[in-house]
Structure formats: C-alpha cells, structure tokens
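The block underneath contains the structure these notes are about, expressed in structure tokens.
All protein chains of the complex are present and in place, except for one that has been dropped.
We just call them A and B in the order they show up, numbering each chain from 1.
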Amino acid sequence: MATRDARGDRVAVRIRIGWAALAVGIAVVAVLPFFASDYLVGFFFTTFLFVSMAYGWNLVSGFTAYVSFGQMSFFGIGAYTLAILVSRNAWPWPIAVLAGTATAAVLAVPLGWAMLRLRGPYFALGMLGLTQVLAMVASAWISVTRGGEGIYLPPEATLRQLYYAGAALVAVAVVVTWAVDRSAFGLRLRSIGEDELAAEAMGVDTTMAKLASFVLASTFPAMAGGLYAWRLSYIDPASAFPAGYEVQTILMAIFGGAGTVWGPLIGGFLFTAVGEVLWAKFAEVHLLLFGVMILIVLLFLPEGIIPLLRRRRMRRRAPVGPAPIREEAA
Amino acid sequence: MTAPLLEVRDVSKYFEGLRALDGVSFTVEPGVILSIIGPNGAGKTTLFNLITGALAPTRGDILFEGRSILGLRPSRTARLGIGRTFQIVRPFPGLTTLDNVALAALAKVSTRRAAERRAERILELTGLAPFAQLEARNLTLAKRKRLEVARAVALEPKVILLDEVMAGLTPTEVDETIELVKKLRAMGIAAVAGIEHVMQAVKKISDHVVVLNFGKKLAEGPPSEVMRHPEVVKAYLGSQYAEAARKG
Partner (left out) sequence: MDARTFLQLLVNGTMVGGVYGLMSLGINLVWGVMGVVNLAHGDVIMAGGFLAFWLFTRFGVNPLVALPIGIAAGLCLGILVQRFLLGRVPPDRGAVKTSLLMTFGVSYVIINGAQLLWGNEFQTVMFLGGSWHVGGLDFAKTRVIAFAAAGFISVSLWAFLQYTFTGRAVRAVSQHPDGALVCGIDIPRIRVLTFGLGSALAAAAGVLLVMIFAISPSMGTGYTVRSFAVTVIGGLGSFPGALAGAVMLGLAEVFTGYLFSAQIANGIAFLLFLAVLLVRPQGLLGMKRV
C-alpha cells in the first residue's frame, strides 16, 4: 500500500533526524568547555545535575506513579558521604561520589521497603517527611556531620572535570531509562502505575518491582548530590537537603513528560533555560515566578511535552481507528 | 488417586461480623468448566479473591494440585497457574492491547520480545489482533472483557477464574464469549466462571454448577439438574425460569 510506505518513510526520516540531533547534541556537549565561558559551563553542569535527578524521579514516579517528594533524601546522602570521605579520609572525589551512590542505594532498600507499603498521599507525605528527618539527623549528628556548622572541603574541584562527570551521569541516566523502557522490568513498572492490583494478579511481584525501581532511582540524586557537594566544596544540612531542588526536579520531568525516555532531558533543559532567564531578568522574584510557572505547566500541560507531541502526531496519522475486521475471523 | 486441580475446603470469610462466605467447599478437575452462580453479594468475587490470595480466608484451606496455597500473594498464585479476570474490567488503560497481554506472558518467559511474540499469538486466538497497538482504554466493553481473558490466558494457567465475563454484554457478545470459553477448554484450561444471571450461558458452557446464596453453598451438580432444583429455581431464577425449567 502506497500510503503505508509513505508513512514508513516519514517515520524513517523522523528517526534519522532524531539520531542526527542527538549526535550534534553530544558533539556540542563534548567540545563546549573548550570555548565556552565558565559561566556557561557552570550553567550546563547544574543543568546536568537536574536532568539526571529528573531521570531518577522519572524511574520511580514516572513509571510506577508513586509520586515521590523525597528524592532529595538521596541527594543529601550522596553529598554527605562524599564530604565525609573526602574531608576525613582524603578519598579521591570520584571514588567518594561512587561510594555516596552505593550508600544511598543500600539505604534505599530498607527505606523503600517501608515507604512503598504506603500509597498515594501517604507515600507522598512519607517521602516529604523523610527528607525533613534526614536533614534533622544531619543537624543533630554533630560528631559525624558537624551539624549546622557544615563540612568544608578542599577547594580543588575543577569545573571541567565536574562538567564531564555531570554529562556522563546524564548519559547513563538516558541509557538506563531507555533500556528500562524497552525491558520486561519497564513493562512491569508501567503496569504497576496503571493498576497495581491487576498487575499483581498478572503475576507481577509488585513489591520487588517497586523496590527495584526505588533503589535504582535513588542512585541518580545520590550521584548528583556528590558532584554538587564537590563543586560547592562545602556542605551543611540546608544545602544537602534543598527543598527547592525537589520541586524543580519533579517539574522538569513532568514538563517534558513523566514516564517517557526523552521527557526529563527536554524538560530539564527547557526549564533550566527559562529559570536562568528569570534569574537574569527578575533576580529578586525569580523563585516566585518559577513557582508560578510550575502551576501554569500543571494547569495547561499536565502530561508534558512529549505525550502531547505524540498524540498530535497520532491524530494526524490515523483519521480512523483500525479497520473493522470481523472478530470471529480468527 | 490424584488430587483435584483446585480444591476449596470448608472456606469461610468474615468481614467485621458479616459472613461473606460460610463453609464453602468444592473441587475443580482439570479441563472442566465450573460455574458458580448466585445473586449479587452471594460471595463469588470474595471467593475469587481468596483463591488468588488477594484476601486471606478466616477459616478453611485452599489447595492447588494438592498443595495449600494459603498465604501466597496473588503474583505467586498467578505464576502457579491460576489466572483471573475482574468483575469490573481492569485492563491497564494506558498500555496497548499487546503490552497488556505481554505483561501477563512475562510470568512464563523472561524477555520482553518473547513475551510480545506469545502475546501476538494469543491476540490472534482471541480475535484481538487488529487492536494490538491500540491503548486499552479505547476498546469497547466487550473487547476489554475479552482482553481480560486474553491476559489471563497468557499466564498459561491451569485454571482461570472468570468473574462475570458475561455481564453487560449483548446476546451476540455473550455467544462469542461462550465460544472463547469453549476454546479454553479445548486447550485443557479449566475455568471457574462466576455468573450472576446469564442463565443460557450457564447451560451452554458448564460441566458443573455450584450455587451460592448469602455465602453458603446451596446446591451443586450438573447444570440441568441444578437448574431444576426447586430451591434454586425459587431463590434465584424467579418464576419465569421455574416455568422454563419444568418444561425442560
């Protein structure tokens, strides 16, 4: 059929454009630090952290629909682990970042086991409270964290190293999400997001699947937290458990499209870009405007950009549903 | 002597004093279609929830292939070979028809691709193949019920629990569903069908009928016999069926 061939061609062209855009993007990211200003490189570094955290959130909340408001718990764990290992034991920072990630993943097992028994608003509030409690632990456990005084790190971080580490983190996040999306595991997570009881009845061990996604999702903010602490070369309870970052992370994922492979990337870059403009133009009220923007997105684009584009494309492509085939033909 | 495929042994379930099920026993042999009939609230759905492990019985035991399955969570019983459909259909609305079935197939195969291949075959069998790429929320009620059956079949169950698969369908759709259930039997899958009042279907498909009323088993036997049982006729089917039953 001619129309089907034409459609196939269009899809092929679109895929080729997508790969080309990706290749150009990777090339730009790879060479950027060699000619861009420190400001721009720093901006990209921050964006990388947010994008990877948005991917982390997407893995647990986008796929399974367990909306987490507490991913910063793992950010803080990653940040503190790095700070402690570097300041006390003089570990090299890349190893300390990985150690922070491992610590978060290990802690995520019991935390996830407890939290995932809660659903809906209970889970949401549980995770919100968890971050608060960890911040309090960081304040109170002075012998380890130095409490409110914070931990100072040797200011040896080079922006370029951090930049590439952040870019690698984003690459890992994209690849992991892409693989999960296509895998049996991803289908199981989606089925939980759609209807947990039915998923269980279809043989999905929902407890294990949810826990696996929770642990996997914890590693991204943990790694981001480690890189963040190293860049800041200082960490205290307020900077390790930043409530504002939680909001931004979630909104990036939603803006791009929760539960999609490319949503957090696109949403993340658009959001940080807009945030930067707001900051430049309205420095005083930029956080407030940011909050208003969040509400506007939720109001007018609750599903995000990618599902919207996909739906529009579907509508253009298929004027009618499937052909009316007699069901008994089989 | 081999154990029956599924045995429900003196099972009771109380909800805060309400007796949803009271000492119910029956067995299901391989490849047999058992209908459980009874009015709304007789305890059919509760019974299904107990068998799959979604609820725990207050008393009694449930055996599958001779072994107790009490305390197993639904995903375990599903993998053992007990498939189910829900009374209020609940396919995953945002997943495609194919993914709905592939998910269930993952109980038996480990890769996504193998599951999809298996799902394609089952969609052929159930007549849903043309709708494979459609999101389940866009299917009609009859097709969604059919999808539920397809999903349960993908588990490769030994027995499949059908909760009101006939309710709310047009006569043609009922006939199509009857054909589908017969196909399952031809594949060697036993079925337990909970049916409220599609009586012609009960007659056509059942090898055996259990009658529930207010959580108690009222009668049991071959369909023609049970449906002539005076108590049953009076309690469930009303006078117009009593007339029909007498005529045979």
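What we mean here is this: a residue touches a chain if its C-beta (ideal position, glycine included) is under 8 Å from a C-beta of that chain, and two chains touch if they have at least 3 such contacts.
None of these values were measured; they are calculated from a predicted model.
Student: Which chains here touch the chain that is missing from view?
Tutor: Its contacts among the visible chains are A.
Student: Tell me which residue among A:46, A:87, A:132 or A:161 touches the hidden chain in the full complex.
Tutor: Considering all chains, including the one not shown, the answer is A:132.
Student: Which residue, A:106, A:140 or A:277, contacts the hidden chain when the whole complex is considered?
Tutor: A:140
Student: Tell me, which residues in subunit A touch the chain that this view leaves out?
Tutor: The missing chain touches subunit A at positions 65, 67, 69, 114, 117-118, 120-122, 124-126, 128-130, 132-133, 136-137, 139-140, 243-244, 247, 250-251, 254, 284-285, 287-288, 290-292, 294-295, 298-299, 302-303.
As a convention for this text, only the chains that are shown with their structure count from here on.
Student: Which residues of subunit B touch subunit A in the complex?
Tutor: Residue positions touching the partner: 52, 54, 73-76, 78-79, 84, 86, 90-95, 99, 102-104, 106-107, 110-112, 115, 124-131, 134, 138, 151, 155, 176, 179.
Student: For a test of understanding, state which residues of subunit A touch subunit B in their complex under the given definition.
Tutor: Spelled out, the residues of subunit A in touch with subunit B are 182-184, 186-188, 190-191, 193-195, 197-206, 321-323, 325, 327-330.
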